[in-house]
Structures are given as C-alpha cells and as structure tokens.
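Before anything else, here's the structure in question.
Note that one protein chain of the assembly has been removed; the remaining protein chains are unaltered in position.
By letter and in written order, the chains are A, B and C; residue numbering begins at 1 in each of them.
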Amino acid sequence: MNEFATILPVIFPIIAGAALLPVKFRNRKQREFWVLTITILNTIFALYAVYFADAGVVTIFHFSEKLSLTFHIDGLSKVFATMVSVLWVITTVYAFEYMTHEGREDQFFAFFTMTYGVVLGVAFSGNFLTMYLFYEFLTLATLPLVMHAMDNKARHAGKTYILYMMFGAALAFIGFIFIYCYGDSIEFIYGGVLIPELIKGHERTLQVVFLVAFFGFGVKAAILPFYRWLPKASVAPTPVTALLHAVAVVKAGVFAIIRLIYFSFGTEYLMGTWVQNVILIAAAITIVFGSTLALRTPHIKRRFAYSTISNLSYIIFGAALMTPAGLTAGLLHMIYHALIKITLFFTAGAILYKTHREYLYEVEGFGRLMPITFISMALTGASLAGVPPFAGFHSKWALATAAVQSSNQVAYLGIVALIISAVLTALYIFYIVVRAYFPRKREYAAGYYDHVSDPNCYMTVPLIMLTVITILIGLFPSELLVVLEKVATGIM
Amino acid sequence: MNHLETNFYEAVSVILFGIGFMNLLLQNNLIKKFIGLNIMDTAIYLFLAAQGYIFGRVAPILTDGVIDASYYINPVPAGLVLTGIVVSVSITAFSLALVQRLYKHYGSLNMDEIMRLSREEEGE
Amino acid sequence: MTGDSILLLPVLLPLFAGIGIWFLKEEKQRNFIVFITIAVELALIFYVSAKGGTLTVWHVTSRLSFAYHIDGIAKYFAVIIGLIWLLAAIFSMEYMKHEHKPRRFFMFYVMSLSALISLCFSANMMTMYFSYELMTLLTFPLVIHTQEPQAVRAGMKYLGYSIFGAGLGLLGFFFLNTYCVTTEFAPGGTLNMALTEGNEPLLLFVFFFMAVGFGCKAGMFPLHAWLPTAHPVAPSPASAVLSGIITKGGVICIIRVTFYLFGADFIRGSWAQTALLVLSLSTIFMGSMLAYKEKLLKKRLAYSTVSQVSYVLFGLLLLHPVGFAGALLQVAFHAAAKNILFLSAGAIIYKKGCTLVTELRGIGKEMPVVMWCFTIASLSLIGIPPAGGFVSKWVLAQGALSSQFGVLAVVGISILMLSALLTAGYLLAIVTDAFFPGNSYDYAAMEKREPNYFMTVPLTILAVAVVFFGVFPKYLGNFIDTISGVIF
Partner (left out) sequence: MEHINWIHNIPFFSIFLAMLGGIITALINNGKIAYKIHMAIIFLICIMSGILLVDVAAKNEIFTFMMGHFPAPWGNELRAGPLEALMAVTFSVVMLLTVGGGANFVFKDVVPEKQHLYFIMLNALFGAMLALIYTNDIFTAYVFIEINTIASCALIMAKGTPQSMVGTTHYLIISLLGSGLFLLGVSILYGITGHLLFPQMKEAIVELIKTEQYHMPLLVVTGFIFIGIAIKSALFPFHSMLPGAYGSATPTSSGILSGLVLKSYIILGIKLIYCVFSAQVMESLRITDILFAFGLSGMVMGSVYAMKERTMKRMLAYSSVAQIGYIYMGIGMGTRVGVTAACFHILAHAVTKTLLFLCCGSFVEDSGGKEKIYHMRGAALRNPLAGIGYTLGALSMIGIPLLAGFISKVYFATASVYSPGKMAAVLIVLGVSMVLNALYFLPSVIAIWTPAKEALNSPSPSVSPAFAVSVIGFIALNLILGIYYRPITHIIQISLDLLAQ
C-alpha cells in the first residue's frame, strides 16, 4: 500500500496529463475544474506520500543487478517535494487566468500537469539511474511549455534550451557511469557509495569526473558558463518561467547536485580537494555575475531570470561547502528563493498580463495603480535583497556563517561574493519599485496609464498568499531550520 | 628479387589487381570503370589459379585410374575461381544494365557529369 | 517578548503615526499631528532614558534575536536625534509649502525617526543591522522627493553605497557571529578569546572592513562619494537631518562595533587603527578642500559634513577616553550646527530661491535672524569660542596628544588646524558677503525677506543651544564621562 502511495504522485499526473492531451474541453470552467482537481488531488497524494507513507526504498523494476528503477523518500525528497507540491497548486490557479491571453490552454495544462509528476519523480528517485531518467523526462516535458508560443522566437529558445539540457545530461551521464562502476550501488546513501579499494589509484580521474558531472547538472542550475538558456527561456508563459525556471527545473538541477555531492560521491571524499575549491569559485563567480547582468537588464522577466541564476548559485555555494551547516543554509535558501522568486515572476506576469509592458522603464508610476502587485514586489524584493527580518536575510546569514565555520579561504571569497551580490540585488529590485512608485517628472504618452490596475482574484490571491507565506516563514524560521538540519546531517 | 622470380604469378596478379582497382576508383567513364572491375577480378582468379597449381602435377581428372592425391593439383582453388567468375559475370551484367539506363536518361557515361545533372534535377 | 515592553513604544509610535499621517489630507491638522507625534516621542525618549531597561522582542533563531536596551550611548544619541528631529519638523512645516507631495514627505520623515531610535536602542548586531537597513530604506524617499531625474539617480547612488556599506558590516557580523561569545553588545567587547587565538589578522581585516562599511554612512573616504550627491538634492529639512543625524547613524554603528563587540583593547595599536585614523584624517582634509572649491551652497555644506563627521571618527579611533569625549561632543555640536546651516540654506531657497553662494551678497540684511544663526553655526564648525565647536575640537586635540600616537597625533592636529582654516574660508566668506555686501550693492532693491516663526524659531533655538553648551560644556561632558567610564 505504502509502496503504491509512494509511486502514485509520480505516475498519476503523468497519466492524467497524457489523458488531457487529446481532450478538447468545451469551455474554460470545465478545463479549470479538471486541471485543478488533478493538481490538488496529486498534491494531497504527494503530501501523504511524504509525511504518512513511510515506505522506505521502493524498487519498481530491476534492469540488472545494479541498475533498477527505485523510489525512496528521504529528508531531501521531503523538503523538495513539499516545496514543489505546495507551490504547484498556487501556480496552477494563477496560470488559469494568465493563460487566457496565451491561448492553446488545453495543450499547456496537459504538459504542465505531466511536468508535475516528473518533478516529483526527480524528488522521490532513490537511485542515480531513476533520477537521471526523470531528469531527462523533465527536459522533454518542459520543452513544449517553453516553446508554447511556437513562434520563431519561442522555437529558437526551445532549441537552445534542449541543446543545453542535453549537453548537461551528457556530462551527468558520464558521472553516472562512474558511480555505476566504482560505487557499491547507485542508491543515494548519505555519505556516498564509492568503494575505497576500488577507487584507490583513480582518485584523480574520479575527481575530474565529479567535476564533469557537477557541471552537467549545473547546466540545469544555470551555473556559469552554462547559464544562457535561462534568460532565453523567459519567452515562455509566465507561470512556466515562474514555476519551472525559478523552482522546479532549476531547483531540480540543484537537487541533483546535492545528491551528487552528498549521496553519491560523498563529502569526506571531496572535502578539501581542489574540486571543492573549483566549484566554490564557480558558484561565487556565478553569484556576482548573475546579479550584475540582472542589474544591466531592463526587461523585467529577464532581469528576474538573471537574478535566479545568481540565487541558484547561493544554494550551490552552500552545498559546495560540504558541511551539514552549509547544506542546511543551502536548503533554506532553496525554499526561500523558491517562494520569493515565484512571487516576483507573478508580479511581472501580472504587469505583462494587464498592460503588456515588459521593460522597467515602461512601468513608471504603476505603483499606486497596481498596489497589490507592487507591494508584493517590494516586500519580496526586500526579502530577496536580504533586509532583515525578511526571509532572504536568514539564508544569507546561515550561508555566510557556514562559510566562516568551514574555515576555508575560498569560502571567505564566497562571502564577499554574497555581500556584493546583496548590494546588486537591492539595486536591481528596488530600481523597479522606485520607478513604479516615484515616476520621474516627464511627459507620458497619451493612454500610458490605460487599464493599469491589479488583475482579478485568480492572480492576486496567489500573490497575496505567497507574499504572506514569505514574510511569515522569514519571521519564524527556527522550526524550519531544525528540520533542515536533520536533513542535512542525514538523520532524516 | 628472387622472391619475385619464385612467385611472379602472385606479383603479376597483384599488379593487375592494382590496375583494376585504380580504374574502378578513378575512371570517370562508367564502362571503363566496370572494365577495371573485371580486370580486378581476373587478377584474383589468376592469383587463385596460381595458388592451386603445383608444379609437375596434372589436373584432378581420373583418366588413368591413379587415385593418389599427390599426383594431382589442388582442385579447390579452381572451384573458387569458377564461383568467382560466376559472381563477377553477374555483377558485370547488373552494372552494365545500370549504365545503360543511366545513359538512356542522362545521355552520358561520365560519372561526374551524371552526378551534376542529377543534382541539378534535385535542385529544381 | 521579555523585558520592559515600554521600550518598544518609542520605536513603534513614529512608525504607525507615519502611516497614519499618510491619510491626513488637511495641512494644519497634519502639521499638528506631526508635531504632537514627535513631541510625544521626545517625551517617551526622555522617559525610557530615565528608566533604562532591556527588552527582547522575539528570538528569530537561537542565535538571532530582536532586542533593545538602554545605555549611555543610546540615551545620548536618542535625545539629540529627538530634539533636532522636532525642530527640523517644525521648520519643514513651513518649508514644504513650496514642495509637492508634502504628505509623503512627512510620512517618511516621521517613520525614519523610528528607524533611528531603534538603531540607538538596539542591543545586538541583528537589531542594529536591521535598523540600519531600515533607516536607509525609509530615508530613501526623502532623498528622491523631488523626483527630478538627477534626484532619482542620486537616490540610487545613495541606496547602492549605503547597502554596500551595510553589506561590509554584515560581512563582519558573519565572522563575529562565530568568533564572539554572544552578539549582544557589551562594553569592552565580547570576543571569544579561545577562538580568537591565532585568528587576529583575519579579525583585524574584518574590523577594518566593518569600520569602512559603516563609515560609508558617516561619509568617510573611500565610500563618501554618495553624500555630496544625495544630500543637496533632497528638500532642505531632509538634507539637514540627513547630514546632521543620519550620518551619525554610521557613527553609532562604529561605536558599537569598536567598543561593544571587538573592544578597544583588541584594536588598540593594530595596523587597522592606524589605517582608519589615516583614512579619517584624509577625509577631513579632502572634505574641507572640496567644500572650499564648491560654489553650490548646499553641496558645499554637504562636503563640509564629509569633513566634519570624520572629526568624530578620528576622535573615536584614537581609542582614548579624551578622544572619545571629543568625538561625542563633536557629534552633538556638528548635528546642531549642520542643521542650522542647512535649514538656513533652506530658508534662503524658500524665500529668495538662490542656490549659489555667489548670489548671497547682502542677504544678511534681508533675513538677519537666519543669517545670524548661520554665522553662529559657522563659528561653531570652524571652532571659534564661545561656539560649541571650539570645545569639541579642543578636546579632540587633547585626545590626540594624550593618546600614544607620536607622529600621527601631531599630523592629526595640524590637519585639524588646516581644516579649520579651510572651514573658515568656505563659511566666513559667505557670512561676510552676506552682511557686508560692499558698495556695489544697491540697498534700494533690498527688501525684508525674514521668514515666519516656523522657520526662525527652530534656527534660533539651535543657535542658542550651540552657544550655551559651548559656554557650559560640562553638562554634556559629565554625561559623556559616565559613558566612557563604562567603556574604558
């Protein structure tokens, strides 16, 4: 029974989505009803599977002695799955309204639902092969969403997307092979699975391989130099950009990296080696780089996309410290950033949806006209910039403290990166807010402020909910921290 | 040098093979190509025959009732040659038919010419 | 929430009052509320200062908490801030008549006060950093109030510099979080000696960067560049409090970090101290120099702020009781004087609309009260008795000598002198022009432009205060001694 409960949230949406594909809904209400039912049901399944069905390792099928299709819900899965499944419902509601001006909703929601299952698959996967499998599926399931508009721009974006993803997968594949050959199993076991006597003499090779695999998964996590797909992919409809390119897909990349470091290669094998320094530096550079580009980008959604790039590397940085504290901090930031960034994208989406303005110099003076939108943006923005007591501050705090305690010179470098990026973050976020609330004195074209107003409840309610959650979780992070520490030390 | 003298059959046949091979590869005229092919095959038959012949023995045909194998030459290569000839004949026939049809369509035997024409056809 | 929750009142009152003010359309009523709020606030400040106490609002995590508590520093700064805030408020009631969106101005004006008070009262790093950021964000609208493009640009510059400075401070906090026993402020520092062992170079680096970071708000070189850009573009009352008070926010942080986290003994004699002293001295000199060359009145005053606040930092970083006393005195007097200057500049703009120093010939005849106050303030800044500035600079010099810096002390004093001369150069020139326009000035065109009491009264009060404490410095001095007694 519990085994089934574990698999259900993965299988159900995939099947349901596939079933939705051929269906032509009569009207919007009907579609919304079905999609929402499926989503909420699956969220219930997922949460049940995460918190009540303690099935341990569930092996569906053995390909061979070592290779098998296995699910296992451990602490990390719990965190990721909970985050995803909660946000998914909110996003779906938001998408209902938003997609009305994109069209072809039937197809959209079909793939959107499928993706839900695939992401949970990544979260629940209990060994490397299963994760790789769902990792690939994630790419394929999201491709139609990225290319939804199907115009040349979207198709080009889609091609870039797929190219980068495949490249990453190819690199990750190499890592997989080595875990397969040098590990005593491909299961995810906290502390790694490498067999010491086997790797004796091959340390150098394996370190290189780890680096290769790291950057392979890093592609989804948009780490330098493999970040280009993310801003391009922001041509996708906003719910996609928000959920997939701020939460699901990119976080899946980060998730995979954490698996790779802590559950496959193992920290005690990598700690203090040159590879650790390399990935720390890579993360640090990406942090600063992303924020800088964000500051230089006037296109709001793309600006947020760059900010995502930077923030993902916060998480990677935390993970790359290879200490429980670091991982805790990373996970904390993973959750915070998920909430914050999804809210920000929603605000951007609301602006786009109501006024078709995409550039920040086009939204001057909207602050008062779209109060909910811009208050959410201001609050979450402050949180992203790490203004205490908002959420972002704690994660930065935890990250930096962990970095200090790791007493690794390279990590100090990372702290500096954090600070610089914090400044840039404040600038690129507040610049929009300022423009919105304090329009510069100049002549505005006639009809500049036409139908500039908050969207209807479908969009505002998710916004408000998210903002409230963000603030609350920022004010009372202690319980969360306790859980995450358990996860990061492999207890849970 | 004396190697050459001892097995000059082989040497000749290999040279012949080279000639044939080069023709098949480099000639532009299709007919000449396939003549090259035949030269090539013939060279090999010569080679095989030479392999098969043992000096001072006779063809393995029972005329005067001698059934001692050491009296005769090795028959297998002859068999191979025959098979080979059959094969090469059929291939030649096939290729000539092909050439004929090509000539009918393109009015040329020059491979490059034909390639060009066909590419033009594809083009439009 | 544990402790005397009364402490929360002075912090929250202006916050909510400010939000309330947003809804008051009618001017008289609004001004009245503003006045009442700040007055009550002031009363509260006095009350809690008298009462003292500590308060932990809530524990964010095991190590991070929001906590307030009252000590000497808190009282000292809170009182100064409260007083000046009130006076500037009264002034701006008149001044804001010719600016747009007064509601927004007063809203943020009052709210900023809460950030400042919370900064004074904060009892640990977290709270302090939070209030510091809050202060930046709440004063930001004041800077870009006019919404001219250059104002917005200046605003972003202000934001960027401040947050970067705060960031450097945060960077330090991360390290202190590990290397300190607790992040609560305690006189003499809370460094965990066991951990510190062997990590001194690292920690000194950290201290240096923190000081530079908070020095940003205090306009210390190298992070001073925002100040001359941001202060002048704001409405005059705003610029007054910005460079009179907000700059002191940086000072408070530096005091907290230096004396309450690292502890003077840890830093004394280190390269960091020397470096910072050199920085502050160079800032003093550079500030005066630039002010001297500047033609735009408010910008000149801003540069003068850059220079004057670094006096304070210089005094603090001597890490010597006398220097410390001098610094605190300088805080008070500079706050008062600089406010007078900016407010009178505001009065001039308000009445006569001239911004260049060259346009001020004979203005002393037109608005004598304002210009008299201006004169007294200038004297104070230069350091001429009986004005207060003299006392502070004198004590600073004493501090420099009594601290064990041989060469640096002498250099320091000489720079103080030099800067005093320059100050005289850039302020007295205005005064003389104002009162003695010379023959070419036609008195026919002159007319009385004295502003009404909303403007003159605050100026006069401040001027009187400056002179009074200049004559009887011991009232301040005793109090300061109690503080430094705790620290050293």
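Operating definition for what follows: contacts are C-beta pairs under 8 Å (C-beta built on N, C-alpha and C of every residue); 3 or more make two chains touch, one makes a residue touch a chain.
No experiment lies behind these values; they were computed from the predicted model shown.
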item: In the full complex, displayed partners of the excluded chain; value: A, B
item: Contacting the left-out chain in the complete assembly, out of A:158, A:218, A:253 or A:388; value: A:158
item: Hidden partner chain, touching residue among A:3, A:136 or A:454; value: A:136
item: Chain not shown, touching residues in chain B; value: 10, 14, 17, 20-21, 24-25, 30, 33, 37, 40-41, 44, 47-48, 51, 76-77, 80, 83-84, 87, 90-91, 94-95, 98-99, 101-102, 105-106, 111, 114-115, 117-118, 121-122
item: Residue ranges of chain A at the interface with the undisplayed chain; value: 61, 63-64, 67, 129, 132-133, 136-137, 140, 143, 147, 150, 155, 158-159, 162-163, 166-167, 169-171, 173-174, 177-178, 180-181
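We adopt the following convention: only the chains that are shown with their structure count from here on.
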item: Touch-based graph of the chains, sorted into line, ring, star, complete or other; value: other
item: Most central chain, judged by mean C-alpha position against the global CA mean; value: A
item: Dominant chain pairing [most C-beta pairs in contact]; value: A-C
item: Farthest-lying chain, centroid of Cα atoms versus that of chain C; value: B
item: Gap in Å, rounded to a whole number, between the CA centres of chain C and chain B; value: 104
item: Mean-CA-position distance for chain B and chain A (Å); value: 68
item: Chain A-facing residues of chain C, complex; value: 58-62, 64, 66, 126, 129-130, 133-134, 137, 140-141, 144, 146-149, 152, 155-156, 159-160, 163-164, 167-168, 170-171, 174-175, 177-178
item: Chain A - residues contacting chain C, complex; value: 382, 385-389, 394, 396-397, 400-401, 403-405, 415-416, 419-420, 422-423, 426-427, 430-431, 434, 438-442, 475-478, 481
